[in-house]
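Here the complex is missing a single protein chain, while all its other protein chains stay put.
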Amino acid sequence: MPAVSLRGITKRFPGAVANDDVDFDAAEGEVHALLGENGAGKSTLSNILTGLYRPDEGEIRLYGEPVEFRSPRDALDAGICMVHQHFRLVPTFTVAENVLLGDHRDEGRRFFVRPRNIERRVAELGERYDIAVDPRARVWQLSLGEQQRVEILKALYREARILILDEPTAVLTPQESESLFATMRTMAAEGRTVIFISHKLHEVQAVADRVTVLRGGKTVATLDAAGTTPHSLAALMVGREVNLARPEAGATAELGPPVLELDDVWAVADRGGDAVRGVTLVVHSGEIVAVAGVAGNGQRELAETVTGMRPPARGTIVVGARALRGGDPREAIRAGVAHVPEDRLHTGVAPSLSIGSNVVLKAYRERHLGRGPLLHSAAVRHQAKKLILRFDVKAAGPHVPARQLSGGNLQKVVLGREFSGNPRVLVAASPTRGLDVAATEAVHRYLREGAAEGMGILLIGEDLDEILALADRIVVMYEGELVGEIDAATATAADVGLLMAGGTPA
Amino acid sequence: MNNSILVVVLASAVTYGTPLAFAALGELLTERSGVLNLGVEGMMLVGAVMGFWAVQHVPGSGPFALCVAVAVAALAGGTMALIHSFLVITLRANQIVSGLALTIFAGAGGLSSYLGGVLNLADAPARHQFNAFLPAGLRHAQIVGPILFDQTALVYVSWVFVALAMLYLTRTRLGLNVRAVGESPEAADAMGINVTAYRYAHTIAGGALAGIGGAAFSLAITPQWVDGLTEGAGWIAIALVIFAFWRPGLCLLGAYFFGAFAGLPFTLQSRGVTIVPELFQALPYVMTVLALVLVSSAGARRHLGAPSALGIPHVREER
Partner (left out) sequence: MSFPLRIERRLQQPRWLSVAVPLVSVVVAFGAMTVLLLATGHSPGHTFGRLFHSAFVGRSSLNATFVAATPLAFTGLCAAVAFRMNLFNIGGEGQLYAGAITGAGTALLLHGAPGPVAIFGMIVAGAAGGAAFALVPGLLRAFLSTNEIIVSLMLNYVAGLVLTYLIFDSRSYWRDTSSPDALVFPQGKTLPDASSWPTAHIGLIVPLGFLVAVVIAVLVHVLYTRTRFGFEVRVIGDSPRAARYAGMRTRRKIIAVMALSGAIAGIGGASQDGDFRHVLDPRGLTQSGYGYSGIVIAALARYNPFAVCVVAFLLGGLQNAGYTLQGADFPSGLVGVMQGLILFCALGGELLVRYRITVDRRSSRRSPAPAEVAP
């Protein structure tokens, strides 16, 4: 009898089916890996298991008994604990206090808090599972790896029988990952069930007993880890009909001069540590270079470094012939770097301001839009109307607040604006995320046109279809470094997927 | 000895610092839950006026009437805080504007003046007032007598409250929860803690304590009702919380510190030492600004800092 059994789980959201008749089993004493690309349905499934979402159809059984979770509390009480990617810790509290905060049973019900007891227990648990942390340390003082240990300790303290870890190694060094795997095996050996969500293939091999692969919301396979190879797993994760739809590129087009040159660029992550490690890359005029990689491997930070929103710790960035100091968006903009950001609503536009205002968000200083200190609203409106027309934005007029636009129309506004400065380099981060098919096609078309007009495009994302369809050259980013370069003409989805997941191609 | 400047100043520091201590303690609790309440002055005044009214009308012995009066003051302050809570927690209004509105509504020239006039409270002194009550021997003891023992019951109650607050925040489950709410409401919410309930409770409690602080004026220090009696003590209390780095013990010491600074120049003057009183009076405010700068610098923020979520409404899902 499996510890956890999900049968026929279906969960729908407006516009997508996140989980489609998913079956999933995990046994006691097992480390079970849940594998899949972003958007495959892993997080939805785990949210269902932890009581955050309720399935539209299907059944959950724990140890053979059917259960229903009405809230996360129910799942917690049933012994299911999850360690999220973004930790749920209070930074100024000590480890012991954080462990206590999450406890709803016994010790936690007492009126008085006796840190000593908890500290002792936390220390014991730390010893036993080899995840020792000083119970008196304040969380903000701990490294990410140590913070993760606190999350695990919380679960162990609560005597969780089923633990779900969501991309746990994203914040760990290789050594820390090894240590984590040992801990997972210890927990499994005691009869707990450890479900481990990941996209990194070698890890699956290192620690899992069985693997379930999800793709497009469906279960593709459930296998014993022993019999798999990174290739076979990658193929399962990615293997759908990839429609390359590349327009036949006459002869290999002449590459123009380099417009963006990165040389050994390093950048620091928000939470410490290096997000970008020694990236060296050249983008030529007229070229579309895609940086593929699963979210969290440094692409966002790379985009921010190139566009001046993040200062480089080391290395040089040259745009056209000009070396940038870095860390200054205005400098990058002046040098001719355009940026279509990942978060279009909160970074790419001022959401409450009109389309017109957003169209001139960067261009408002230009002479044709006003004289001296004044900004001519008529000129702004005119520019906005031109853009709306040219990019076929469905909006009542330039006065409409940006937040009212649909994703696709908003992205058109952003793209149109970025194009209008005739940039040398365009950094586009996940440009079609959340867009429907029509909008996606439109965006792709604009990008290709831009390249044809001489722009160098740095396309950053994880959508393999898009990358294969647009890119001339593909580089893969993994754990902050560029791990492989593939000529798009000969690339296959499986190859790229493998690199993205940390494997090495044959 | 007991007449020396030092002793006199310290003794008056304790006396004048007590209303500050109550109000600041209240604001501390409120801010610990993540809510900024700038309406303390108004709450103190409403507490003062209602406490005074109670003491004028409650029959029975002195101590009984005074207890009831203090309770009424607390109730009055808490009710004002309820308005603020509703506006900023449930309706997610701007906390600064709401607090200021409350000060205007309830403070001098507002509800407290209105009630003072309508209830004819300015006519007579308090029927009962808090007096020093410990045995004379203790009160006249060398040095410590005037400072520690020649004080009213409210002073001792304030010590008890401060101790309870310290215990509450560091040693109880509820205190742990409220600290989580003020630091990281998302984490608290995810842990099943009811952020809204905690914020309401602590804001109202803060108002109640402010009300008691106001009563300390109208029932002990100037046992009379005068319009605008507190003369800005509420604002000092707000500064005090920051100055004390949100810790109850330091709050008490800070209150006495501020109390001393306020009274020192006049004591000195009466001894013939002329100093500029405004300089002394300004010092606490300047020091608060410095403390704030210290607290804001990125590194220190974690160590000493304000509850991280202070002033930001908690919304579970905001587009």
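The first chain written gets the first letter, and so on, giving A and B; residue counts start at 1 in each chain.
Keep in mind that, in the parts below, contacts are C-beta pairs under 8 Å (C-beta built on N, C-alpha and C of every residue); 3 or more make two chains touch, one makes a residue touch a chain.
Quick caveat, the model's predicted, so the values are computed rather than measured.
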Message: In the complete complex, the chain left out here touches which of the visible ones?
response: A, B
Message: For the chain left out of this view, which of B:Thr196, B:Gln224, B:Thr267 or B:Ser308 touches it?
response: B:Thr196
- prompt: Which listed residue, A:Arg116, A:Arg365 or A:Arg390, touches the chain dropped from view?
  reply: A:Arg365
Statement: Residue positions on chain A contacting the omitted chain are 13-16, 18, 39, 43-44, 52-54, 70-71, 308-309, 328-334, 339, 341, 346-353, 357, 360-362, 364-365, 370, 373-375, 377, 401, 403-404, 434
Query: Which residues does chain B use to touch the chain missing from this display?
result: 36, 38, 83, 87, 91-94, 96-98, 100-118, 194, 196, 227, 232, 235, 238-239, 242, 276-279, 281-282, 285-286, 288-289, 292-293, 296-298, 306, 311, 316-319
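In this text, only the chains that are shown with their structure count from here on.
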Statement: Between the Cα centroids of chain A and chain B the separation in whole angstrom comes to 48
- prompt: Which bits of chain A are touching chain B when the two form their complex?
  reply: 72-73, 76, 88-93, 97, 100-102, 104, 108-113, 138, 140, 403
Message: For the complex, give me every residue of chain B touching chain A.
response: 171-177, 179-180, 183-184, 186-188, 190-193, 302, 305, 308, 319
